[in-house]
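Each remark here refers to the structure printed beneath this line.
Here the complex is missing a single protein chain, while all its other protein chains stay put.
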Amino acid sequence: MKVSIKLFAIVRDRAGVADLTLDLPAGATIAFAADLLAKKYPAIETFLPRCAFALNLEYTSISELLKDGDELAVIPPVSGG
Amino acid sequence: MKVSIKLFAIVRDRAGVADLTLDLPAGATIAFAADLLAKKYPAIETFLPRCAFALNLEYTSISELLKDGDELAVIPPVSGG
Amino acid sequence: MSDRIEILSTPLSVYDAEQFVVDLQAGGICVFSGNTRAETSSDGRELVALDYEAYADMALRQLNELAGRARERWPILKLAILHRTGRVAVGEPSVVIAVSCGHRAEAFEACRFLIDELKRDVAIWKKEVWKSGDATWVH
Partner (left out) sequence: MSDRIEILSTPLSVYDAEQFVVDLQAGGICVFSGNTRAETSSDGRELVALDYEAYADMALRQLNELAGRARERWPILKLAILHRTGRVAVGEPSVVIAVSCGHRAEAFEACRFLIDELKRDVAIWKKEVWKSGDATWVH
């Protein structure tokens, strides 16, 4: 299944990419996708534990299951305002 | 001695006058001037106990002594803002 | 220290007050505008305006003193306090307060303090003006 990934701020800068698509096995969780991202972009590995995740625009837990067509965003600690 | 009196809002409306001068005996207090105002303008008598007094632009107590040239204002409960 | 404290008989500008307090050191600006609110009395009369009267010499002295008390409590960069006299129609501002500070908490607190104290103490009065033509002092 294909999951669209969005990276922002420091994570996007370190990975050098803002949008990508991951091809994941059925039953993959957000944690699984995060591990894959860490392997693909070693520069973000140490920062990922400080990030939250948003699935289809809503914060969710890393144990959540992904499905085909999902949009998964890595959310570094926010600093708006 | 002459004391300048200023009336505002409901007290001014009831008395029908905004500014006047009272001729007071030496040693007169604000309370004395207030009694005189109540006699001069019976329409304000019942409202005066709800009023504060400002002597030369500052709130003060009715036991304060007046002196020649003072400006005494009757301050109904304020409602600015 | 930069304060703009005025009692005016002409319409107040929230924009001017806010622009006055803009400061390169300001991270937070809080502006309060107190407006005449549409109202219907218990006996069905409609409010059209509030008429404000001030003991201007005293009120200005009080507002300056109030600004000084706020500056003692919060690290205020700039502040503006504007208050109307005369007729203020429904929807129009009778008072505008703007405060700039390094951080937002201070700006909110100082602005709230200024309007609360202004209403409690300052020598200004308002009269409700009803559509029927009659008017009643608020005391």
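Odds and ends about this structure:
Note that the chains are named A, B and C in the order they appear, and that numbering of residues resets to 1 at the start of each chain.
In this text, a contact is a pair of C-beta atoms (placed from the backbone, for glycine too) under 8 Å apart; a residue touches a chain by one contact, two chains touch by 3 or more.
Everything numeric in this text was worked out from a predicted model, so none of it was measured.
The chain we do not see here touches A, C in the full complex.
Only one of C:71, C:112 or C:139 touches the absent chain when the whole complex is considered: C:112.
By the touch criterion stated above, the residues of chain A touching the omitted chain are 6, 8-10, 13, 50, 54, 57-58, 73, 75-81. Those residues of chain C that touch the chain absent from the view are 14-15, 18, 22-38, 90-91, 93, 102, 104, 107-108, 111-112, 115.
The criterion applied here is as follows: only the chains that are shown with their structure count from here on.
Rounded to whole angstrom units, the spacing between the C-alpha centres of chain B and chain C is 26.
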